[in-house]
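Below is one structure. I have some questions about it.
Note that one protein chain is taken out, while the other chains of the complex remain in position.
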Amino acid sequence: MKTDNVRREREQRPAGRGIRQSMSGLHIWAGLLMGWILYVMYLTGTVSYFKDELSQWMRPELAHQAELPDPALVAQRVADELATIAPGSPQWSMRLPDARTNSVYAFWRLAPGEAGAASGRRSFAEAAFDPATGGKVTARETLGGDFFYRFHFQFHYMPVLWGRWIAGAAAMFMLVAIVSGVITHKKIFIDFFTFRGGKGQRSWFDAHNALSVFGLPFHAMITYTGLVTLMALYMPWGERTAITTQAERQQLTAELNAFIQPGKPSGQAVPLASVADMVRQAQERWGQDAVGRVTATNSGDSTARVAVARGEAGRVSMSPQYMLFDGPTGRLLETREGVGAAAETRGVLYALHLGRFSDAVTRWLYFLVSLMGTAMVGTGLVMWTVKRRQKLADPERPHIGFRIVERLNIASIAGLSVAMTAFLWGNRLLPAGLADRGAWEIHLFFAVWALALAHAVLRPAKTAWIEQLWAATALLALLPVLNAVTTDRPLWHSVAEADWVFAGMDLMCLSLAALHAVLALRTARHRPKPRAVPTKGRGGVIGGALEEGRS
Amino acid sequence: MMHLLSFALCLAAFAALALATERQQHDLFGGPLSPAATRLLRVAGTGVMLLALGVLLDWQGWGLGLVMFSGHTSLAAGVVFCAAIGLAGARRRGKSAAISPASRRV
Partner (left out) sequence: MMPRIGPVRRAAPVASRIVAALFGGYALAALGSVAALALPMSKPQAVLTGMLASFAIYAAAVVWVFAARSALRAWAGLLAAAAPLLLAAWSVW
């Protein structure tokens, strides 16, 4: 079908087509073929900039953290707890709490003798810990914001590697779409502000252009850096050729992350020295809130090592910086603060993608510009049908390719809003005792999304757009109400407590509800015109009503 | 506070650059400004934008500074763009289609 479509596109071109036409064709088809996946990746990736906040909201049992606990004390508490629940673990690692998290996430390798390791299926365990007590937190079972985060680069219901390859292919298509789009529309950069809104097909074009051009540095950055985050998977050939020995492999790994690898344990039990002291030494070097992670190998053994790694706050780089301590004595063995130029470049690009270094304002900038990117992909998809609808022989009975694109647009754009909000509803409504509760939240997300697709196929296109947009509006607008009913942290309470995670979440839902309501109203108000007759001159970036919904 | 300052500077810069384009001058003033005024707007816009960049680089250094600059410019451009469309639309409704189609490039 792909070949077929490209051919049809080409046949319409005059014989002596220039580079602009071929790039325009490349832009359109690269964008369309992966458009739905890209839209989903963009939107779930965008909300992942608030992944930690989302995770907090999804575990309402964990109290709002009014002030940051002392990282050194927290590290010690959790290390003590890990010594009890995971003795003999070859490696454990914890992310220290910061202003955005109210629990400590840790994972550990299971000791060789443990059941899970024996079966060969799971070699890692993970848990969240309470910074105040060091004990495992008892909150509802949920993947929290990590679901959207993981979904945006590896999807779900499939092997992780497949998902990552699909995400990589989509990102590569995106990169090609960006480059070809820039070549096609070079003129836009000269006529930066000459777009206009509210004129039928033209308004879609303008909205798409504006969203693309204004956010171009971000879009190009996020696409390339997205590929960089998983580059060892996508381009392993240099590594396979050059890295042949275990020593070389360790040398390469050390350039990429601060997870020290366990050596052979001696079998001689020696307790770990004070982890709090090690963290304090790191704080003296990098600053009070600069410690990100503590990793220990063979803890409880005489060969134990502890790496206290610098976090991402205040530096645009993910490259490993850590202080390595001898476990039993707590003596500083090594301070590693620099990596090679290429590794540092990779560290910077990786950090740019994740944006974890951001202060609150920069995080919002990331979120908003990323949302512009989402809208860019969305307008691009809708444009495909808007442009082609005018050329249809019989607009009442469009051909099958057109109908597929039209329906997939509805389900992947409006339907995704419904499904993502349903996921949050599930978090509040599913019973706490349900087995595999976290997985059921996700099943609910996909079930609702599948229903949205079925609905998009069964209803007339315009009706489907309107109904799904209203469904998203209702779910989003009522989420703060549901939160108020099912938890003891309603909006007024959060505002009074200065709990901006919960208050922000409620307010965000209300703003997004308003956005969806506007889109629904504009779609409903839109009157199909026989040809591109100017509609009323309104409509900004979102603008021009979802003309898509006609039929 | 520095964020607010940089964003305001970017907003002003893009407003000036937008007003330096023929399209916006037609839509907002009903005709082109003098070439000298247009050039002044363009120079001022570029200057203020560089000032915003300078403010951020001075505050946060190259890494964070450039990231923040990119975010502020993207958002500011979007705001100016929407404002230009809104103003032009309001003006058009006010004058009820007094602008001839010939005066605009499509």
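For the reader, a short list of remarks on this structure follows.
Think of it as A and B in the order they're written, each chain with its own count starting at 1.
The working rule: a contact is a pair of C-beta atoms (placed from the backbone, for glycine too) under 8 Å apart; a residue touches a chain by one contact, two chains touch by 3 or more.
Quantities reported herein were computed from a predicted structural model and do not represent experimental measurements.
Every visible chain touched by the undisplayed chain in the complete complex is listed here: A. Within the complete assembly, A:235 is the residue of A:99, A:235, A:269 or A:496 that touches the hidden chain.
Checked against the full complex, the one of A:132, A:179, A:313 or A:354 touching the unshown chain is A:179. The chain not shown here touches subunit A at positions 2-4, 6-7, 10-11, 19, 22-23, 25-26, 172, 175-176, 179-180, 183, 224, 227-228, 231-232, 234-235, 237-239, 241-243, 248, 251-252, 255, 340-343, 345-346, 349.
Just so it is clear, only the chains that are shown with their structure count from here on.
Between subunit A and subunit B the centroid-to-centroid distance comes to 31 Å (mean Cα coordinates, whole Å). Every residue of subunit B that touches subunit A in the complex is listed here, in rising order: 3, 14, 17-18, 21-24, 27, 63-64, 67-68, 70-75, 77-78, 80-82, 84-86, 88-89, 92-93, 104-106. Taken in their complex, subunit A has these residues touching subunit B: 191-198, 202, 210-211, 213-215, 217-218, 221, 314-317, 348, 352, 355, 357-358, 361-362, 365-366, 368-369, 372, 537-541, 543.
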